[in-house]
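Here it is, the structure in full.
Note that one protein chain of the assembly has been removed; the remaining protein chains are unaltered in position.
Moving on, here comes chain A:
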């Protein structure tokens, strides 16, 4: 079976972001960008399924500006076989991304689609679920274990109370949580090889999908800054402060 992996270009997780002075958005000029960490986990899972002989082909797809091809090349270097870039400079929201991915699913007929559980920029945690609803496929979100077994897949999910295992019919949609696997690093020869792997460029119009959304961003602000307090010298002083100054004991 084929596996489709959705990857998103986001700010590097180490970068501390700044809000623009006019509060219109976050300032992303000259900021280091990278593949969303949960998408790295998604690529890794797909590649491992191919290495195990469960999958025959891994296709990476992204929706975003021209520069997002860097993240597709990373996915190709990590082991994806080919890539699809749906190019748009517009702000593509989860629903539009899900609609576009649904069209790709229709075209490619993958047995499994793997996405990250959330993008660390918008923190929405919804694209995979929307894609599942639109394609009418079952979903296993926040996966910490994925076991394909014939025409079924068992997904162990990280839920608030602990772990839950569900069985889904294939094809299915899976979103990754942190403990699913530890992504590998791309090796130099693989990075070189990735440059030659096929990468198709499409536009939302090719799929007949409107990217515009009914949600508008009015402003972006910094949260209330938390100031560091004092260092205490001993356990006794700590208990005294918590009792008499902070009054939380």
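Just so it is clear, contacts are C-beta pairs under 8 Å (C-beta built on N, C-alpha and C of every residue); 3 or more make two chains touch, one makes a residue touch a chain; residues count from 1.
Operating definition for what follows: contacts and distances are computed from a predicted model.
Asks: Which one, "FAD-binding protein", "Urea ABC transporter permease subunit UrtC", "Threonine dehydrogenase-like Zn-dependent dehydrogenase" or "Sarcosine oxidase subunit gamma", is the UniProt name for the chain you do not see?
Replies: "FAD-binding protein"
Asks: Which candidate, A:49, A:100 or A:130, sits in contact with the chain we can't see?
Replies: Of all options in A:49, A:100 or A:130, contact with the hidden chain holds for A:130.
Asks: May I ask you to list the residues on chain A that touch the chain which is not drawn?
Replies: That gives, for chain A, the contact residues 11, 13, 16-17, 19, 26, 38, 93-95, 98, 117-118, 120-127, 129-134, 137-142, 144, 154, 157-169, 172, 177-179, 213-223, 226, 228-232, 234-236, 238-239, 241-242, 246, 248-249.
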